[in-house]
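Encoded as structure tokens, the structure appears first; notes follow it.
All protein chains but one are shown at their positions in the complex.
What follows is chain A.
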Amino acid sequence: MGTSTSQLSKEDVSEYQELTFLTKQEILLAHKRFVELHEDKKNPPDTRHFRLTMDKIVKLPELQCNPFRDRICHVFSTSEQKDGSLTFEDFLDLLSAFSDSATLEIKSHYAFRIFDFDGDGTLGCADLEKLVNCLTGETDDTRLTSEEMRQLINNILEESDIDKDGTVNLSEFQHVISRSPDFVSSFKIVL
């Protein structure tokens, strides 16, 4: 058992710089915020093994208002229990995918996984409907009518479903994202 350190060593930082898209300042800031979220000053967390539960992570102001915060935590979590808890390295993965310098391929890959609510590897009609409801709001008066929803999903599938199987798989998603000019600027979280 190693000592639990709340400081990052230099080799760790340079290794993270190598493996992610984050700069040194961003890694250090991420570590600071991660430790702050832990809220327990007496036992500083061990970076490699300690997991923050999902309800603590979504207290981050950057994730608080995000309708996809649960999905984000589940996608980046490596825990066995699938409870959405993140280690510090998962947290770094999250920030790296959402950083400015991440490639479009990485961003679209993770976006696909975030939008794939049922986890079956494609975006079907149910996934798209849940996605639209997340975007517009969960209450009754902020939803689209079922007629409008059907029209919208038909339009989306018409634009993105190339092989006409009724679902959007990863390649089709990446293809439509590459032509979407807003994606890179909106798929961004900076601490």
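Operating definition for what follows: a residue touches a chain if its C-beta (ideal position, glycine included) is under 8 Å from a C-beta of that chain, and two chains touch if they have at least 3 such contacts; residues count from 1.
Methods note: contacts and distances are computed from a predicted model.
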item	value
Options "Transmembrane channel-like protein", "F-box/LRR-repeat protein 4", "AP complex subunit sigma" or "Prefoldin subunit 4": UniProt name of the undisplayed chain	"Transmembrane channel-like protein"
Interface with the undisplayed chain - residues on chain A	15-21, 23-25, 61-62, 64-68, 75, 77-78, 80, 82, 89-90, 92-93, 96, 98, 101, 103, 105-106, 109-111, 113, 115, 119-121, 124-126, 128, 131-132, 134-137, 142, 144, 148, 151-152, 155-156, 159-160, 162-167, 169-171, 173, 176-177, 179-183, 185-190
